[in-house]
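One protein chain omitted, others in place.
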Amino acid sequence: MKTQINLSGSLYAGMIRDLTRPHPFAAERVGFVFGRLGSLERDDRLILLTRYHSIPDNQYVEDHTVCARIGSEALTWAMQAVYFGRSGREGIFHIHLHGGRGEPRMSAVDRREIPKLIPGFKSVGPDAAHGIIILSSDHGSGWVWLHGSTESIRVDRISVIGSPVELFENRREQ
Amino acid sequence: MSVDRYSRQSFLGASAEDRIARCTIGVIGLGGGGSHIVQQLAHVGFQHYVLYDEDIVEESNLNRLIGATSADVPAETPKLHLAKMMVYRLQPHANIRGFACRWQERPEPLRECQIVLGCVDSYKGREEIEIACRRYLMHYIDIGMDVHGKERPVIGGQIIMSSPEGLCMRCMGFLTDEKLASEAAQYGNAGPRPQVVWPNGVLASTAVGLAVDLVTNWTRSSRTHAYLSYDGNQGIIRPSITLLNLPVKTCSHFSESEVGDPVPLDL
Partner (left out) sequence: MVYPTEQIENLKCYCAKLSAISEGGVTFLLMEGLRLPAGCEPAVCDALLCPVPKDGYPSRLFLSVKVISLYTRNWNCVNARVAERNWFAFSWMVDIKDPTLTQLLVAHLNGFAKEK
């Protein structure tokens, strides 16, 4: 099964602009981006990203053991947004930026912490796809939990439909 | 393949060849305009295609169908076949998904494209393609030509680019309810439209240029939309006059809720 993500150039630029802003104490910024489902042939899936939510500075928790930690207020907002978007099968993706270039992978902290959010999103938005996106300065990677699935799928390609068109293809293992 | 093959287009940028090769491009309509487009895309180096046309070659096509020969008429060669052969002769390893049907009958493959080029001959057809491209977040480049007037014929045409979150064909004044209504009223009575090879070539070349720029951004213009009008009598392409006095800066015709598969809201 192939899974792809499309987003507009303006959405991508907006997210990069926000995620590269310095934070008073967090080493990284985090955001949430919303996506809707599109069907392809066979069981292949397309996720179309529509809008981005920047987490306010005061919704981070100061924790120098990790690059960034968001507080309960940010998570509550995200859960409510998924709940209110459930009739449109709108899902949510945790997104952040890693430094450097090339295809990003999850850090040990990412792998330990971020997937814990997914069951909560699935409980309020069971018909949508939710997941994680990590960007670098010139690439991006994604992991998706589809409707009815407890395991994530690695996104095969992220297409930024702007000028230029950017194609971030998964060349690594899951 | 020799690295010299694309040496003359190195001005497109160091990564241009790779970008072009990885992009998936859709072409709807492989007639007078679409056949030019496919030929040029193959020359430039595109490798992944999704093509649609249900027609076969007819005698009246031979004045403008690139790649067609006299033998294709009695052979009833599908236009899709001609297009595929044109690509394979230049790009033997190309990945072509071709459909001898209307795209509406097999819409899913189109959604894997980053750019769709439309060469259809109705406003309704254009509207439908644009809606699909907005739903599934794809760039859409449309071309079309027409000949007006009998006493003093005038060749006109357009190249339009409609991109997600950019101005749409309605914003740019090209698609209107009046045009759609007028076309619907004439359904079945329009008759064959005048078509000749050289305006098709001009429009197709301009469209391919826009597509290459979208992939490589070699002009650094980062276009979000385009509406170019073609005056075939004077041989001029210029930005449409409707763009000069455009009151809108953002598109209000497509909303976020219309992205992705339609989800009916129970009443």
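As written, the chains take the letters A and B, and residue 1 is the first residue of each chain.
Going forward, a contact is a pair of C-beta atoms (placed from the backbone, for glycine too) under 8 Å apart; a residue touches a chain by one contact, two chains touch by 3 or more.
Please read all numbers here as calculations on a predicted model, not as lab measurements.
Among the displayed chains, contact with the absent chain in the complete complex occurs for B. In the full complex, chain B contacts the hidden chain through residues 102, 104-105, 107, 124, 127-128, 131-132, 135, 177, 180-182, 184-185, 187-188, 252-255, 257-258, 261-267.
The rule we apply is simple: only the chains that are shown with their structure count from here on.
Taking each chain's centre as the average of its CA atoms, chain A and chain B sit 32 Å apart.
Chain contact summary for the complex, chain B toward chain A: residues 19, 22-23, 108-109, 111-112, 114-115, 135-139, 163-165, 213-217, 221-224, 256-257, 259-261, 263, 265. Of all residues in chain A, only 4, 6-11, 35-41, 46, 48, 50-51, 87-89, 159, 161-165, 167, 169 touch chain B in the complex they form.
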